[in-house]
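One chain of protein is taken out of this complex; the other chains stay put.
Then we have chain A:
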Amino acid sequence: MSNPSYRELSVNGLWKNNPALVQLLGLCPLLGVSNSTVNALGLGLATVLVLGCSNVAVSLVRSVVNTAVRLPVFVMIIAALTTCIELLMQAFTYELYQILGIFIPLITTNCVILGRADGFAAKHSPLLAGFDGLMMGLGFAAVLVVLGGLRELFGTGGLFANMHLLFGPAATDWHIVLIDDYKGFLLAILPPGAFIVLGLLIALKNRIDEQRAERAKAMQPQAPVANRRVRVTGAIE
């Protein structure tokens, strides 16, 4: 199996094969915690860490694990790493840990992580697997943060509220209130808002791809088309 280049891996993880926008994996945490930027960022970072580490670990043990029992082994590895992250969050960002609640242990069952472990890490070297995990995780986290930001913006009229939960007391005044007298659009905060905004993001991504494809097609030099009609009437010179 030929090894993909790092550039290819980055493009795949961040855009072309983005876990949230294209593969539509890990929707449960994606839709569940993306109601504010800080929640989204917290869970996004946790997912990046687990995904990167689990890919490296799975890749390291890939030659000693029997194919028949590989999935339970991978899940054990992922669960162990998730527990580490959970304990870290409990130690350093306790309030955020309480807000995210069940969604942190649920990282274990995030399909993106198991999918990358089985689909990529089990077949490639640790370095490549780690890089792939990092890029896939960043792609997932980026969509999570954009979704969280948009929902917070539409829902409350502000951005970056409660960032001190993640970055300490210095971040308390990061909160931007864009519209002072905003009534609060509750739908954006509620679960249906997540589905609607995610749908719009996917539509936007497809539209951008479409436009780029059109432009690439227009840029290509037109190959001269041979005239296949044979002239049968009139004077033949």
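Of note:
Rule of thumb we're sticking to: a contact is a pair of C-beta atoms (placed from the backbone, for glycine too) under 8 Å apart; a residue touches a chain by one contact, two chains touch by 3 or more; residues count from 1.
As a convention for this text, contacts and distances are computed from a predicted model.
Among the names given as "Ion-translocating oxidoreductase complex subunit D", "Sulfite reductase (NADPH) hemoprotein beta-component", "FAD-binding protein" or "Multiple sugar transport system permease protein", UniProt records the absent chain under the name "Ion-translocating oxidoreductase complex subunit D".
Across A:Leu71, A:Leu187 or A:Ile208, the residue that sits in touch with the chain not pictured is A:Leu187.
With the whole complex as reference, residues 183-188, 190, 192, 196, 199 of chain A touch the missing chain.
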